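Here is chain A:
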Amino acid sequence: MKSGSQLEKVLTGGHFAVTGECGPPRNANPDIVRQKAAHLRGMVDSVNVTDNQTAVVRMSSLAGCLILMQEGLEPNLQMVVRDRNRIAIQSDILGAYALGVRNMLCLSGDHQKFGDHPSSKNVFDLDSMQLIQTVKKMRDDGKFINDQEIEFPPKMFIGAAANPFADPAEFRAVRLGKKVAAGVDFVQTQCIYNLDRFEKFMQQVRDMGIDEKVYILGGVTPMKSVGMANYMKNLVPGMDVPEEVINRMKGVGKKDQAKEGIAIAVETIQRLKEMKGIAGVHVMAIEWEERVPEIVEMAGLLPRPQV
Partner candidate 1 sequence: MRLQYPTNIRVIMVPCTGRVDVIHLLNAIEEGADGIYVAGCLEGDCHYISGNLKARKRVGQVKKILTELGLEPERVEMYNLSAAQGPRFAEIAREMTEKIKNLGPSPIGQKAKAA
Partner candidate 2 sequence: MVVAERKPLNELLEMVQPYKKILVAGCKGCVTVCNAGGKKEVEILASELRIARKKEGQEPDVKEITLERQCDPEYMDQLTEVIKDRDAVLSIACSVGPQYIAGRFDDKVVFPGLNTTFIGGSLEHGVFAEFCQACGACGIHNFGGLCPIARCSKSLLNGPCGGSSKGKCEISKEVDCVWQLIYDRLNRLGQMDRLTRVIPCKDWTTSRDGGPRKTIREDLKL
């Protein structure tokens, strides 16, 4: 075992993993995290806690992780390189491990232009690839970036993101291979709506043998409405929402759109379960955590394995 996390045990045990997501509030109220935790308890193996997602100031990911642990859930610490230099990054990794965090997701982070503080300086001292290397070096070599020894090294299960729908399309699998070479253990993909395009990506991934070196969890985000679908299609960078998905949402009455969105998510999960090289799903129900139980239930993912 690299970290001994629940997620690692589920994946190495050959089970189809399910991870969830929890966005901390834009305030200091811990009860909001607790409420979200209540919806996810027993439904997923591990919960990602976002790190100032879309560059909007929120309660820190690490604090959110700690609250989840108090609630009996296993967190997955998301960390972006936008806001921290290598000193803060390594310091936060030490702190997270000391508090009991065992999973990390290494990300670049959205540019602050999208957030609520567009005038801030961005750091990007490291990129996501180098962050993966850093966490691995700390874990496996017991060393900081500067090669100094760490007496009591943090041992994290290392995750990364992959966006099969960004350009240049044919480089996406290659770049994922690079993340594997850098030392990533598991990967969570961007929300999948275009399954045919995702299949092509996975074919390339399999041809390169990448799926044998890393656990790939397909990203699934249920859509609440046609409005959300259009927003995802038009305004979220690197998102591919095909016209037929929009039309399917449009095809039902306004009050049934949420139900339809959930049905699409469940069908997506079912197709991902059958796909070679897919080790699990990452269910990102954005500000909609209360619907996660029915999604995983309908997708036949319950009960979660006890490992």
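On the choice of candidates, all candidates are chains of the complex that A comes from, given by their letters.
Rule of thumb we're sticking to: a residue touches a chain if its C-beta (ideal position, glycine included) is under 8 Å from a C-beta of that chain, and two chains touch if they have at least 3 such contacts; residues count from 1.
In this text the structure is predicted, and so the values were computed from the model without any measurement.
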Among 1 or 2, touch partner of chain A in the complex: 2
Residues of chain A defined as touching candidate 2 within the complex: 82, 86, 108, 110-111, 113, 122, 124-130, 133-134, 145, 161, 163, 166-168, 171, 174-175, 177-178, 181-182, 190, 237-238
